[in-house]
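Input: a single structure, listed below in structure tokens.
Other chains dropped; remaining ones untouched in position.
A, B, C and D are the chain letters, set down in written order, and residue numbers restart from 1 in every chain.
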Amino acid sequence: MSTQSSRAAARLMLSPTVILLLIWMIVPLAMTLWFSFQRYNLLYPERSGWNDFANYTRFVASPAFMSAIANTLILVVGVLVITIVLGILIALLIDQPLWGQGAVRILTISPFFIMPPVAALIWKNMFMNPTNGLFAEASKFLGLSPYDFLGQAPLASIILIVAWQWLPFATLILLTALQSLSSEELEAAEMDGAPAIKRFWYIMLPHLARSITVVVLIQTIFLLGIFGEILVTTNGGPGTASTTLPYLIYKEALLDFDVGTAAAGGVVAVVLANIVAFFAMRAIGKNLEG
Amino acid sequence: MGQITLHQVRKSFGEVDVIPGVDLEIKDGEFVVFVGPSGCGKSTLLRLIAGLEDTTSGTISIDGKDATALPPAKRGLAMVFQSYALYPHMSVKKNIGFPLKMAGMDPAEAETRIQRAASVLNLTNYLDRKPGQLSGGQRQRVAIGRAIVREPAAFLFDEPLSNLDAALRVGMRQEISELHQSLKTTMVYVTHDQVEAMTMADKIVVLNAGRIEQVGSPLDLYHSPKNLFVAGFIGSPKMNLIAGPEAAKHGATTIGIRPEHITVGDGPWEGVVGLSEHLGSDSFIKVDVAGVGIINVRGPGELGVHHGDRIRLAPAGKLHRFDANGMAMA
Amino acid sequence: ETTITVATVNNGDMIRMQGLMDDFYAKHPDIKVEWVTLEENVLRQNVTTDIATNGGQYDVLTIGTYEVPIWGKQGWLASLNDLPADYDVDDLLPAIRGGLTVDGNLMASPFYGESSMVMYRTDLMEAAGLTMPDAPTWADIEAAAAAMTNKDGEVYGICLRGKAGWGENMAFLTAMSNSFGARWFDEAWKPQFDSPEWKATLDTYLRLMTEYGPPGASNNGFNENLTLFQQGKCGMWIDATVAASFVTGADSTVADKVGFALAPDNGLGKRGNWLWAWSLAIPASSTKQDAAKTFINWATNKDYLALVASKEGWANVPPGTRTSLYANPEYAAIPFAKMTIDSINSADPNAPTVQPVPYVGVQFVAIPEFQGLGTSVGQEFSAALAGQKTADEALAAAQALVTDEMTAAGYIQ
Amino acid sequence: MARHVTTRRKAINTAAAWSVAILLFFPILWTILTSFKPEAQAVASPPIFLGFDWTLQNYIDVNDQRDYFRFFWNSVIIAVGSTVLGLVIAIPAAWSMAFVPGRKTKDLLMWMLSTKMMPAVGVLVPIYLIFKTLGLLDSRIGLVIVLTLMNLPIIVWMLYTYFKEIPGEILEAARMDGASLASEILYVLTPMAIPGIASTLLLNIILAWNESFWTLNLTVSNAAPLTKFIASFSSPQGLFYAKLSAASTMAILPILVLGWFSQKQLVRGLTFGAVK
């Protein structure tokens, strides 16, 4: 397939995508980089000019910064752990013979289709609200005092909401992977004397490794940018308990309209995301080969 | 130790009777081959013995003990699957050692057993590779290795060679035969390749639509097929089966004569050569004989016969006679 | 035909206006109005980005008292001095008008105005044997809260905003701090969170909320408290005057048991109430200023009030903008009318605090940095309410972060 | 594996799986139920599950307030438009990477994916300014462009994994048969990859439909999709649970139904080639 003409054609056909993505990446990034060294506040057109690293030092030195990084990581890792562990369990369950498998799959996949702001609104108002929410009603019914999810465990609550949205994704990928495991391999293990738990541990789990990798990769990309759910539910609080890096940038960009600092934040986020990506893709790229 | 007895074993999937009822006795140390056309129930029968399927009725006993309800792991049998079913994420060593690990065997002891199996199977140099890095024949051997280490009462093979190419198949076939000679363990082997069946088996079980057509030694089946099905199925190229007046001459509904039992030169049948293939060692020709039909003939490599030649043929070996029910006549 | 794009928040009065557009079209068939209705935060983001980058996508903006002085000073808004005579600019409430005037030019026309006041349950007060004065002190409030609280019966003595945000808990707390003599900045723009006045403010707030407030208050904003009050779970609620029509409205289970009082004070000369007006303004970049002015005149004119009254009744008229409305005897008959106008009149955006300050704004500081600052400080205080920090820690953190920001922004030399 | 499963066992599985499924679906179900409640019953304590006074009033109110279909059509146009445009750009690219792979193909894919890691908030102002300059603010075209670029890496990746499963021999056969590159892609590759293209299409319609940062910040009214519709229903003056639920239901239902019907294709696509 690799004649010179086909290689030339390939380059030609690849170029629109590559060029568009390059523009999409470089132009805003370059502008962001430029802005990040400027004094630039939308609300102060008269204040402008080169600002050295002041925006960066301000952004990084802000007390919320370290906790934002920590919260971002906790959010990403938390959601990943929940979706993968529950995803595997649910996939194992759905993979069993049962009545109404199609309907079960449809119900299970549904949260994936919900707009993030709607999901956040639903959870915040109708479930987690400590006076009117269903959780509160449930605890009252059980004679417990209602738990203030968003006040007492803001990050965990957000993780719960986001995990709910992404669980179907993980479940379905893992389910498909499970179904692709050859039954002969499981039977061989059975003949070899492995009981169910060990078959899961030694045969199924390694088989799922590749799919887990994809789940981690795709989810990480989407989760690193999450802030809409935070905006709707906790506004990053109480304190900075649920402030993540994107939320911090949001605050600079759309509350302070401090474009310079927001740009600096954006650059910092890009750098951090790429560090994460570098290690993730290293590990994952290997797993995706072959 | 590895005697297996099937008594009135029946298996149906839903409505379909796949095995209508089989009685079979496999002796300790025997090499038994199940042959039959695709879909005849060979795999099903083997999986019933393995315990991977439940019998619908009937009993299976192993070494005299009823094993019908035992789970696969408890039957003391080892199985080699058609796809090998190696664990792709484990090294060869781990693959072979897996049953021992599951049995909770002491690692040092397991190690010696693995090494011994590996040296028997010429795998010592590959112990650290993953299955993906092995050739078809090597994978096959790993699968056998995984079966050997457990020192099972019997080995079950389900078309273990069908994924290999022709040359490798010959080699592996011989390796398995040699293994049987050295281990002397009972082996039950499923194939639809009759060369494999003929060369490896002590005893062949010919299956057709879930029923046993004939049980016997390879040469038994070759020389005395009990019915038309076995006659047609065993032997390559296929036996020429001739019905009509020519058969009536011999007082039968159908007569059969093997291609290698026909000589070219003189004889009662005259015909025109259709296809003629010369392999150097052998020649295969198809001759269209008026009133008899197409006759396949296998001759020596030097047979100087070509497409379009008009030649005469003579039967020069055993002639098999079958009655109207397709059963062999004395 | 001219089409103008009008950006509004999605509150009841604005929605009602959209239902009355037939009247406008009848009078001005050559103008078509395109509505962009959004939740307050999204609206503010969109509108600010647009106006600051000169995007020119809107012809009429709904903005608050916070934006008007800032944007007016930037020259982003068109002056409304030349509205027709029937607009009757002198009829506007002086406090409101003052907040919307920059350098002598009216920059936005108020659509409705509000202050804050105490709403309380008359039945619970009666049961407790107390009466609420028309102008209570914080001590009165605390006593009443203590008396009304019955946590087992899910009745909480007082409901206040706790959700972090400059327009949420900080609106309340800044207004409250005024009555404690606190201020955001001294005249040199030095933050004052280390002052005893702020300490007293926060202590009182936290004490009220932890002892008599509902659970999970750190996420309660206007909406949450409104629902709680309507369900009969709050003894008192100090919040926007517009809430009065809701707590006495059809959705309320306690409609006939609500009394009103001025926001509390501490005898220092300032009350803890705020002043806010949602107003209509025209971006200087709009190319359809005439049509926009025609629309604004229609929407904020006295005639509009009459129109609403005729169609939906006096109770639904947008309140808090015009003296004439409160002079109207039909309107004055509404229970909360007087308390609303008194509240509005008792706030002065130009002199909001006991001590002098360099800024304008009662419950906010009219500088661009305030949205960010207010939200950050609000997060600290809401953390204190959630029990994750002590009052002192929250105040110290607030002081530090505000000092940083103000230094960076160049206010503090 | 083909062993008989007892009915009891199957019943237990069924019960467990349905419990999990209903639990996951419950928030959506509850929202839909709430949308049919009168406002007062929506916040009733204890909650009312089915025995409330069913009403369509919330839907009527919501539609009276906002012209739902305008937002709906914008959502459809933007989601479908960006996905189709993305496919048109991505199909040749995926062809190249799948059938003429180079040493850098894997890296290129990863790089494409990494362009998605840029935090949108961080580049809002630059993009906004660019859009303003180009006159793309509040235009469907503008949003189609942004969402195309946003989802392009995912589209390319998904198509790539599908194309890789198509044996190169078939394309070579077409070439031997005299097909030009264009005919090869048009007549052979594309029809063969229809299932893959369909699931790519579906997934990206869903992603585009639910995108709620750019759609909120780059539109005013002409191009405003359903995310903007929803943004006008969380009111500052009262939690209208029932109305909010009605609006939410209207915003999510089209895509939910689409998702249900195309569930099979979607699942295949979602695996990103992780499962062979």
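By our rule, a contact is a pair of C-beta atoms (placed from the backbone, for glycine too) under 8 Å apart; a residue touches a chain by one contact, two chains touch by 3 or more.
Remember, predicted model here, so these are calculated numbers, not experimental data.
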| item | value |
| --- | --- |
| Overall composition (this structure file), stated as a label formula | A x1, B x2, C x1, D x1 |
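Following the convention adopted for this analysis, only the chains that are shown with their structure count from here on.
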| item | value |
| --- | --- |
| Maximum centroid distance from chain C, chain identifier (CA atoms) | B |
| Contact pairs, highest-scoring chain pair | A-D |
| Chain centre separation in whole Å, for chain D relative to chain C (CA means) | 39 |
| Averaged-CA centre spacing for the pair chain D and chain B, given as whole angstrom | 54 |
| Inter-chain centre distance, chain B versus chain C - centres from mean C-alpha coordinates, in Å | 89 |
| Chain C, residues touching no fewer than two other chains | 45, 49, 53, 224, 227, 231 |
| Sites on chain D at which at least two other chains make contact | 2, 43, 45, 124-125, 129, 231, 234, 239 |
| In the complex with chain B, residue positions of chain A that touch it | 182, 184-185, 187-195, 198, 202-203, 206-207, 209, 290 |
| Sites on chain C touched by chain D in the complex | 5, 7, 9-12, 15, 18-19, 34-40, 42, 45-46, 49-50, 53-55, 57-58, 222-224, 226-227, 231, 242, 246, 251 |
| Complex contact set, residues of chain D against chain C | 39-40, 43, 45, 64-66, 124-125, 128-129, 132, 137-138, 216-217, 220-221, 224, 228, 231-239 |
